[in-house]
Each structure stands twice: as C-alpha cells, then as structure tokens.
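Missing here is one protein chain; the remaining ones are kept as they sit in the complex.
Take a look at subunit A:
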Amino acid sequence: MIEEHSFGPVPITCHSFNKDCSQLALSLNSNTVDIYKKSGQKWEKLQSLEEHSERVTSIDWAANTDRIVTASADRNAHVWTRDSTGQFRPTLVLLRIDRAATVVKWSPLENKFAVGSGAKLVSVCHFEPEHNWWVCKQIKKPFKSTVTCLAWHPNNCLLAVGATDFKARIVSAYLKEADEKPAATCWGGNMKFSNVMAEYTNGGSGWIRDVAFNGDGSLMAWVSHDSSVSVANGSTQTLAVLRFAMLPMLTCCWLSDTALVAAGHDCYPVVFRYEAGSASLSIAGQLNMSADQSGGSTKMTAKTMFGNMDRMATEDSVEKLTTVHQNSIK
C-alpha cells in the first residue's frame, strides 16, 4: 500500500517524521525547513524554520522529546524546541567545524546527537543547562575524509559511521556527562570516547552512502557507491558483501534481523535477505509497484510520434519511469 504525497517539483533533500507520522519536517533543497501537519489526505504547512544561511543537509525529529535538529552546509546545527504557542524556536549549538555538516542523528535516548561533516570528524553534542546551549566533543582520529552517514547503536553510546574514505566504522560516542557507563557489547568492551571499536572495508572503493544497525545492534549494514551492500556481524565477526547488478543504493534500513531494504539511483526499493549462519546476502525482491498499470509507456498516437520527432528527434520517448518514484531515492 503506497501513499503518494507531492510537495512541488523541487527535490526533497532531507526529511523526518515525528513519532506518530502526523507531522513532517522537510527541506526542499533550500535554507529553510518546512513543518507540515497531516490533515486528512493533505499536508498543511504549519511553520517555516529559517535560521540557516546555506542549504539544509539533514533533519532528524526526536520522537519522544519532540525536538528537531537540523544541520546545514553553513557549518551550523540548530536544535528546535516547541514553545508554549506550539511554534519551534532554535537553541544554540556549538559545533566547532570548519566545513559543511552532512548528517545529523539523535541518539536513542535523545539526550545527545551526532553530526557528521566534511571536516573529517563527528561532533557528539549534549546539552549544557547553565548556558542553554549544546556543546560538542569531536571524534577526529580515524576519519580520513568526509563523514557521510551515521547510525546509533541501541545502547546510546556506539555510533556507526560511514565516510568517503571507503570505510565503515563503529566508534564510541560515550560521554560521561550524558551517559552511564555502558556494558560491553559484541563490538568490544573498551568504550572510551572516540575509541574505534571496528573498522570495515568491503574490498572495493565506493563512498559509503548509508549505514544502519539492526534492532539489537549486533549487525551493521552499509550501502556503498560501488553498487554493493555489506553486513558486518558483531557476534560472529563475519563480513558479508553482495555486489549487485543495479545502480548504487543511497539509503538502507533493517526490517528485521534477516531482511534489509535499500533504495537509491534505480528509483525503487529492493529487499535483501541476510543469513547469519552462512554470512551471505541475496536479493529477496523489489518494491516496484508501477502506478500506471500499462507499464508506463502510453500508446503511441501518430500525433505524439511526429511531435516527438519534431521536438526531440526520436520516434519513441519514454518520459515517465515505470517506478513510483521518478528520481533517485535518498
């Protein structure tokens, strides 16, 4: 069952839903973030958050505490909290980065968030009540290039980080100001801040586009720009890699401990099956339900055929893709 919602002809750069998916924060390739509320079948605009001076690169809505964090190419991040009138107001965040922020994610307990940036580091921010701002500690050492994607482990302390240096890593983002000391996980026991728990490369070289932990945090999956998907298993210490035939995937997320869905340049989501025993990945199916049952290409009348020949010097033209999405899915 697919619901289709359009917000205009502009690409949606980033978006995030609130807890019950009744509200949506999105950015249409601009400096502003729009908050929409669902009313019936339509979305009505509630507010426009205008604090950033450059393109907004990432938005995350904290489900339980109802706060939004936005990160932008202007090297800033802002945390937005609702005031008494229901409007969102920004709070200062000190990121101390000198390059664009690329991705931001709230931690599971929503007391910290991590920001990846082109400055080759991850800033882990927590709130300091006496000054009413968010301060950060930076993880610099392992990263040799821009950080592109982040995912939090359920224990609120470990972070999976993918970067353009072709490696996916698990680092510790344990802050004694914000967390209690975490128990050892299958990725190791020493969780001193910025310690690298694991580092993986899938043998090829493609930018890591997205990284995701499964429900209990024992599996880390990532999709890379060399048309591959990989899963690292912390309990069995194995790495499964699948190089597939399609265009690269841009985003992935776990459906269960054995199923992973990913989508990207081919404009339709694909489901992958992961088997822990044999450490193998395979394609299980695709979610490519065509909106137009006739397959997308309309019947060629003589008029359209000559019209196309005139306009585009071709006899038949496929202007609409057969997939639901008409462009890359991020």
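Here is the rule we go by: contacts are C-beta pairs under 8 Å (C-beta built on N, C-alpha and C of every residue); 3 or more make two chains touch, one makes a residue touch a chain; residues count from 1.
Quick note on the criterion: contacts and distances are computed from a predicted model.
Peer 1: Any idea which of "NAD(P)H-quinone oxidoreductase subunit 5, chloroplastic", "Carboxypeptidase A1", "Proteasome assembly chaperone 1" or "Actin-related protein 2/3 complex subunit 5" UniProt assigns to the chain that's been left out?
Peer 2: So the chain that does not appear here would be "Actin-related protein 2/3 complex subunit 5", according to UniProt.
Peer 1: Pick from A:105, A:169 or A:225: which residue touches the chain that isn't shown?
Peer 2: The single option touching the absent chain is A:225.
Peer 1: Out of A:48, A:205 or A:235, point to the residue that touches the absent chain in the complete complex.
Peer 2: Touching the chain that is not displayed is residue A:205.
Peer 1: Which of A:88, A:166 or A:268 touches the chain that is not shown?
Peer 2: A:166
Peer 1: Pick out which of A:82, A:131 or A:144 touches the chain that's been left out of the picture.
Peer 2: Of the listed residues, the one touching the omitted chain is A:144.
Peer 1: Hey, which subunit A residues sit against the chain that's not shown?
Peer 2: Contact residues on subunit A toward the absent chain are 144-145, 165-166, 201, 204-206, 225-228, 243-248.
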